[in-house]
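This is the structure, below, for whatever I ask next.
Incomplete set of chains, arranged as in the complex.
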Amino acid sequence: QEPVKACIITKTDINPFFVKMKEGATAKAQELGIELMSYAGKIDGDHETQQQAMESCIAAGVKGILITPSDTKAIVQSVQQARDAGILVIALDTPLDPIDAADATFATDNREAGRLIGAWAAGRMGDEAANARIAMLDLSPSAPSVDVLRNQGFLEGFGIDVKDVNTIGDEDDARIVGHEATSGNEEGGRQAMEALMQKDPGINLVYTINEPAAAGAYEALKSFGMEENVTIVSIDGGCPGVENVKAGVIGATAQQYPLKMASMGIEAIAAFAKDGTRPQSSEGLDFTNTGVNLVTDQPVEGVDSISVEDGLSQCWG
Amino acid sequence: MMSDTPDPVVERNPAEAVASFDRHTRRPLERVQHFLHRYPTMVPVIVLVLSVIAFGLIAPNFFSAFNLSLILQQVAVVGTLAAAQSLVVLTAGIDLSVGAVMVMVSVIMGKLSIDFGIPVPIAILIGLGVGAATGALNGALVTRLKLPPFITTLGTWNIFLALNYYLSNRETIRSQTLDAEAPLLKFFGERFSLGGAVLTYGVVLMVIVFAVLWYALYQTAWGRRVYAVGDDPESAALAGIQTNRVLMSVYVVAGVICGLAAWSSIGRVGSVSPTSFFEANLESITAVVIGGISLFGGRGSILGPLIGALIVGVFNSGLRLAGVDVLWQLFATGWLIIVAVAIDQWIRKISS
Amino acid sequence: MDQENLVMSQPLLSARNLVKRYGRVTAMDHADFDLYPGEILAVIGDNGAGKSSLIKAISGAVQPDEGEIRLDGQPVSFASPLEARQMGIETVYQTLALSPALSISDNMFMGREIRRPGVLGKWFGMLDKPAMDAFARKKLSELGLMTIQNIGQPVETLSGGQRQGVAVARAAAFGSRVIILDEPTAALGVKESRRVLDLILDVRSRGIPIVLISHNMPHVFEVADRIHIHRLGRRLCVIDPREHTMSDAVAYMTGARLPEGIAA
């Protein structure tokens, strides 16, 4: 009997988050005797390559596809083709739009991750929150969905009116100093931080799209001699990121579990291949929440968090 | 020393006469080289056939009508774009903006149809018009301000990318919305079967674009002038060609083809996605270069880039089906470019 | 051919006070020029005297900063070589102006391609390649300059002499009013040069006047009806080759002697 085949399609092969997700899936697939093929877009937002990968997966006759969509709306058509061909399609990390376009979604709620760090930051600043000077370090000018969800989630959590929840930068709250793109890497984070610091040297809170950007922002702050006065929050929970929380570089980060998403996804495919069972969503949600935890050693009342110790034990990459 | 009787016929062309001495036997490799030198368009065809065979052997499922027709569908958009790129490269230029223009035009077509309620055919016409206008901007910068095409289009690339994000607000228009309100925009994504293979009208569009360009380049005066301008613009001008006008027409036609590719891309993607085809620029250049069109202009067959696009498509698909890791796909693509052009260069060597 | 009569008649092509500056260099400094019907006019002068610039101005390849050009007495102004060609002025430039990668026939018809008769040509702009090839082959044979076997051969595969032949054949084939040759024999061997001189005489016998720029005094004195001597960007004088020797001409053109009593 031929081995069961499956695909995993990630946004990029550059971001360690997706690399770990792929590694998690590969390990699980090996364990379950599934033949796994992995694909990725060239940059975040590269929809076309993902679409081609979907088609190649269909051509290869796989049983299931795990995908972290770059364009949550556009990929729906290819997903439909795959499902029409009898393939189980599971969205990982990022839900499709509409969410029921996939058979299942194993995801972190990115907006929730944003809310967590926003709420933590608000709690940490206490009354000073009214005088916050906030720098927003986003991903890219093309503003992919993860960018929007995290950014807007953070602002919501902090208690800022986000206006259109689908648009970055339409807020008029004076506490926001500005938004800059970082490409999600250290150099971009540093450049963006430098620019915003010059606009307002009084910045005391920095939201970052991910931990590499946070590390870059910290370098910038250090060069300004401001690293003591500013709180950086981030999202991802990769090992270097959690280490940075421990080192005090990052105040708190929202940890996600790519390995868990991926292995759950592979298990679901194995089950589907065996007897056609389809995964069920979490209670009260239209997706399976793989969970997000706030990692910090400075817990704030009313915001659940885990210790850095725990964070390190569950971190990826 | 005068062993050979000199030829008394004065009319005889010395080069021809001297050529007749050339009767040394050729090694088999040289024969192949000679054959390919005479039919340079065959080079990419051979590379294509070889890679199809190679991937058929190593990649399971590669060699199915389904997969082969899938490859065609996958290259349709970049292939159409490569046609536009070829035209510009034939004039010794390069157009880094084709990808950005295409995405921007697709956004314009979508926005006008959906958000502004303009009748779809008119929205499409406006989109094509915008494509022509972007070409006219590039052309004007190249012909009026005499900017090198590389720089012109590096600049306009940034500009069109920014406009694209601005116009789309980075939001995708969903497939369902298009189905309901503007199905015509998805026309080129529709499938039909042709003897076992399933093709889209986008594939047909690509083939038609190349066929029309072939006709225009080889059978009309305009085409001869495009080659002349690419070959040596000064000589062309002295020979009575209005080089600026030819260059301008090339950029405008390329812009219109980008507009057609935009329409085709909506069908391909199924929705209007402002973040798609980020790599289309470089892919179109790769297809043109692998297809044997000289970056120095004036040389190469327009059908080459069609084959070039197919080669890239076959490689991508084959590597994916063979289960090669993304990272090594990147690696292999790098070598593909180098090897394909090195072969081409080797064949052309004897001409210099 | 009675040259005196020619000089009496109205010039076919004339220019007055042409000025052309390139940055700090003045290539033409109030240059005059007259070409009479049916004559061979040689233009001679030092390197850099401005001969090619003059020819480029009257053939539309450059636009003079000042001055006036008249064709058949009518003021004309050519914005491009195309416009001069449309008026029947055909030029072989010093650089030949051929497109190396294109065929001989493509080059000969560049800018004035023949279309197919009927719908194909009218609506689809389809070229009549057989007609063009046949015409090109005929013209080249008439020139007798070479035995080109394949009219579809790219020009870059021809030898220097063959190329110059193609350029000259193109001009001879299409020049209906004036043919201008800028150093057509510079790269040519003895035999090939001879052919071009014969061609020049042949064209004149068809009544078409020719402007010949050359540094080769024997050639000039062999074929020219009148000699225009160019110096320091302007016409110094015009001499009759039957009344002056080669050394007179050289002396005038290098400035060693003044051409007393001869009008510029």
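In order of appearance the chains are A, B and C, and numbering begins at 1 in each one.
We adopt the following convention: a residue touches a chain if its C-beta (ideal position, glycine included) is under 8 Å from a C-beta of that chain, and two chains touch if they have at least 3 such contacts.
None of these values were measured; they are calculated from a predicted model.
**Q** If each chain type is represented by one copy, what are the copy counts across the full complex here?
**A** The complete assembly in this structure file has composition A x1, B x2, C x2.
The rule is short, and it goes like this: only the chains that are shown with their structure count from here on.
**Q** Give me the ID of the chain with the smallest distance between its Cα centroid and the all-protein Cα centroid.
**A** B
**Q** Please indicate which chain is farthest from chain C, where distance is taken between mean Cα coordinates of the chains.
**A** The most remote chain is A.
**Q** Report the inter-centroid distance (CA atoms only) between chain A and chain B in whole Å.
**A** The separation of the two C-alpha centroids amounts to 37 Å.
**Q** Can you give the whole-Å distance between the Cα centres of chain B and chain C?
**A** Computed value for the inter-centroid distance: 41 Å.
**Q** So the centre of each chain is just the mean of its C-alpha atoms; given that, what is the distance between chain A and chain C in Å?
**A** Centres of chain A and chain C (C-alpha means) sit 73 Å apart.
**Q** If you look at chain A, which of its residues touch at least two other chains?
**A** none
**Q** Send over the residues of chain B in touch with two or more other chains.
**A** none
**Q** Chain B touches which residues of chain A in the complex?
**A** 13, 35, 37-40, 42-43, 45-49, 51-53, 55-56, 59-61, 70-74, 76-78, 97, 141-144, 166-167
**Q** Looking at the complex, which residues from chain B come into contact with chain C?
**A** 10-16, 215, 219-222, 224-225, 227-228, 231-232, 234-242, 298-299
**Q** Once bound in the complex, which stretches of chain C touch chain B?
**A** Contact set of chain C toward chain B: 61, 80-82, 85, 91, 93, 95-102, 106-107, 109-113, 115, 124-127, 144, 146-149, 159, 162, 191.
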